[in-house]
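Removed from the display is one protein chain of the complex; every other protein chain stays in position.
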Amino acid sequence: MARRTLMHVGPSVGNLDVQISSVVPDVGFASPEFVGWMANALEGARYVMGVSRNYSSFVLPYSGTGAMESVTSLLRKGERVLVASNGVFGDRWEGILSRYPVRYKFLRSEPGKAVSVQEIDRELQNGYDVFITTHVETSTGVRMPIEEVSKVVRDRVSLIVVDGVASVGGEAVSAEDWKVDVFFTASQKAVGAQPGTSLMVCSGRAMERLGGESMAPFYLDLRNWKPIMDGMETGIGGYFATPPVGAVASLSRAMDLIRNEGMKERVRRHERVASIIREGVEEMGLRVLAEEGLRSNTVTAVLLDREGAGEIVKRSMELGIEFATGPHPALRDRYFRIGHMGWVQEKDAFAALSVLRRVVS
Amino acid sequence: MARRTLMHVGPSVGNLDVQISSVVPDVGFASPEFVGWMANALEGARYVMGVSRNYSSFVLPYSGTGAMESVTSLLRKGERVLVASNGVFGDRWEGILSRYPVRYKFLRSEPGKAVSVQEIDRELQNGYDVFITTHVETSTGVRMPIEEVSKVVRDRVSLIVVDGVASVGGEAVSAEDWKVDVFFTASQKAVGAQPGTSLMVCSGRAMERLGGESMAPFYLDLRNWKPIMDGMETGIGGYFATPPVGAVASLSRAMDLIRNEGMKERVRRHERVASIIREGVEEMGLRVLAEEGLRSNTVTAVLLDREGAGEIVKRSMELGIEFATGPHPALRDRYFRIGHMGWVQEKDAFAALSVLRRVVS
Amino acid sequence: MARRTLMHVGPSVGNLDVQISSVVPDVGFASPEFVGWMANALEGARYVMGVSRNYSSFVLPYSGTGAMESVTSLLRKGERVLVASNGVFGDRWEGILSRYPVRYKFLRSEPGKAVSVQEIDRELQNGYDVFITTHVETSTGVRMPIEEVSKVVRDRVSLIVVDGVASVGGEAVSAEDWKVDVFFTASQKAVGAQPGTSLMVCSGRAMERLGGESMAPFYLDLRNWKPIMDGMETGIGGYFATPPVGAVASLSRAMDLIRNEGMKERVRRHERVASIIREGVEEMGLRVLAEEGLRSNTVTAVLLDREGAGEIVKRSMELGIEFATGPHPALRDRYFRIGHMGWVQEKDAFAALSVLRRVVS
Partner (left out) sequence: MARRTLMHVGPSVGNLDVQISSVVPDVGFASPEFVGWMANALEGARYVMGVSRNYSSFVLPYSGTGAMESVTSLLRKGERVLVASNGVFGDRWEGILSRYPVRYKFLRSEPGKAVSVQEIDRELQNGYDVFITTHVETSTGVRMPIEEVSKVVRDRVSLIVVDGVASVGGEAVSAEDWKVDVFFTASQKAVGAQPGTSLMVCSGRAMERLGGESMAPFYLDLRNWKPIMDGMETGIGGYFATPPVGAVASLSRAMDLIRNEGMKERVRRHERVASIIREGVEEMGLRVLAEEGLRSNTVTAVLLDREGAGEIVKRSMELGIEFATGPHPALRDRYFRIGHMGWVQEKDAFAALSVLRRVVS
């Protein structure tokens, strides 16, 4: 079996301690042990997304895409939604929103670029209730300047939602200061836990929306999850649907390690690694897809001047580094992605570059 | 940390080999390793539910409740749905169906009893497109005679759906012979793997329904999962949403162990254990909630003649056995449940009874 | 693979948390992590054997038999050694002592009995330098009253050595109060960690003997291990021979759990379980080999009135309980042993008895 370095976009570089923490004795989902892990994970979700107890916290037993669709719990029939999408995962909102009775409009950017604050500002003049965007677009490695965007948006809509799936745990996030209402991520990305859960924090004004009629799916409706999470935070087990017990234990452990490291130092580590990766890639004569100033700490998409990205990924895997192919339909097989998130260290960056160098030369 | 025997309704009695199998080296969700585990799990899902390759198989990254809602992928607008519900989990279909543009009617039984074949037969005269029921009702331990029910139903509707969450892996299931179109379960129940996935098999006539317009949620829509599963079965990785890599590895291992044991022997083992439990419970002067003839191999609900079930569960936990409280609203605190599924052995039944005896005396 | 309850004499009933703790990230044997585990294990060894920092503590990378032979580090050429042996493991000292230039004499008991304090008292009149005995004789389950013995012995020899392999962690041990000079055990017995290490504590007067010329084997000579242990206790890594890194981590974790439980409560738990086992065995009409008053908390040897113990062990294993056959040459196949040590709980005793009942009836 493999002994690879997983420079993938999630699950990403693992941590044995976190992985092992998912192997737990036989305990039920309402046991004191489980309640303890869950409470710790919920508080950890607040920590990594930079919010206080003013925000409700959720650990949900489904992936980031499920978390996206859970946002429908907060929408009201007929609302106007503006989405600023920088790629495949921004566009995924269309797959979701098109199934619900809301009106939506997309602003879209070229791959490697981001929708600008100016465009958003201009479009908002048409009147919107909800604004949605993506912090780091996994398909291109582009990072949206959320703080700046939020300043322009926040007083003109009643709900700002940010998909932080590829950012939280590797980028500085201060959802409360930035006045973002809903921020969410998935456990297997820069938070560095097992896949199988997603994490979401919601402001008070977001939670008020749960009062209205629901258009969300039963399983994904935050109304059903809210009392469970409230119980867990006060030490009381509850049941809506069976949680992935081990994955939550692992998430709880990851949160302990993240607190030990400190988010500031964690972000700096991701920055250092990202910068080594980008320099190395450019030294090899390859291009970083994301524009200067928009490059994330967590994903570097590498653009070739020809097809053959799949081959590079395949050969690198044989040499012990697993990169990710690129899903952007406009660039298929002309780019691949290096994930550098979770527990990645500088030495991993050097190992990855050494393999890449041999494969592209 | 606990060293308990988990006589719960899921996760239930664990198996170290299966648990440990969830700790895997860092591999991506499109890696050959993952594809192999998934393909094995998909084939295993067919084996435990008794279907051939005529049925499509799904391993889905959400719990049994999510799988229930995925059934909406197969419904058409305006269809008439008949649900035979024997308790809390049968009733859960109302939470789901009420959100979709279908017409539905429920037949319901007293706790401990089952809707009869005659009632179903009679109601079907009113004309239905879809019939839904639950094999083993987790809230009461009642087992519905699916083969018999299906004989009456199958030619009068175009879709039969059976929730096998609490039965598959511990009860004999022959979905294809029984002509059930959709059978599903969850990984953490009698199949005995980690929580975090659900398993579903669908007949050809069920799959044809994917051709129509979808009313399902994006995340839960089988249309989105079908190409991924098809790819995995032919050795090709794919992505719709990130699967819980380790949980799938654990599920794959559980399937290996189930094949080694053989489903026939596995069902017999569950029968033997269930029978020890029931006899022991009755010897103590307690009552088994489920009626004679409707008692499942996997869950025994125990009825008290007074309140205090919560206390019994609590004190048993202190003595090393974790039972489940009972969620049925009509009986709250007057009953609890003994789960005996997954990797349970006769010795566990004796240990559980010895603890229960001390607690109730 | 097995899902058995290991009612064996060591490894015995396990604890997932302790087992899992042996899986550690790649760290060297001189790393700060390893030094921390070792220091904790060394202090834990003192705790479970009831000694203060007046005693030196050793965690040695070999089994209990190796620890026995390490005692030769403390012997001087020509010394007279008296051994009170109650069975196979007491007799094992002969295999060891016969290889070294010392004079020794054995007092022996019938199986199930113990050499009496009176016999020891009488024999000591012949003049001895060293006295050796076994706290719990694993082959028969007999417990020697060490405190009482020591009172008679301690002022008449210059070294008292007690083999606590089958007792420490399940019996009350106060080596310092009892004025025993050397007490040792093995990690996989009642301490409940992985096999692979042994633990020894030595009084000041025992340690002075290291000053003399050595007759011990190089690998087993405490002179070689002493500086390593001293280093570890002050936070400094060292090397004499490579320690089993994971096993030491597991031992460290076991010590944490033992401290949490508290030795008093731990001994009481072993007593309760032992008493359930003995009563159950006698109710079935079988005989406990050890005499009343000499029955240990950790091992119950069960005597049949015929051959067939091997068959009982074999059939019990098929039903999920692993007992141990009996090695005593005088009783071969006429007895077997039930180990109840480590993390054993009352429910395990009931499970074991339920299986035994079916096998012997």
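When the chains are written out, they are named A, B and C in that same order, and each has its own residue count from 1.
Note that contacts are C-beta pairs under 8 Å (C-beta built on N, C-alpha and C of every residue); 3 or more make two chains touch, one makes a residue touch a chain.
The model shown is predicted, which means the values in this text are computed figures rather than measured ones.
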I'd like to know which visible chains would be in contact with the absent chain if the whole complex were considered. A, B, C
Contact residue for the chain not shown (choose from C:95, C:212, C:262 or C:308): C:95
Looking at the full complex, which residue from C:13, C:175 or C:191 touches the chain that isn't shown here? C:13
Please output the residues of subunit A touching the missing chain, sorted low to high. 1, 3, 5, 15-17, 23, 257, 319-321, 343, 345-348, 350-355
Touching the missing chain, which residues of subunit B? 15-17, 20, 23-25
Logged for subunit C, residues touching the omitted partner chain are 1-6, 8, 10-14, 19-20, 22-31, 33, 61-66, 68-69, 95-96, 99, 186, 188, 194-196, 214, 217-220, 239-247, 317, 322, 324-325, 327
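Simple rule for what comes next: only the chains that are shown with their structure count from here on.
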Make each chain a node and each touching pair an edge, then name the shape: line, ring, star, complete, other. complete
Regarding the subunit A and subunit C pair, does the interface count as same (over half of residue numbers shared) or different (under half shared)? same
Length of the line joining the C-alpha centres of subunit A and subunit B, rounded to whole Å: 31
Please compute the C-alpha centroid of subunit B, do the same for subunit C, then give the distance between them in whole Å. 47
Distance-wise, how many Å sit between the C-alpha centres of subunit A and subunit C, to the nearest whole number? 52
Mark out which residues of subunit C touch at least two other chains, giving numbers and ranges. 16-17, 23
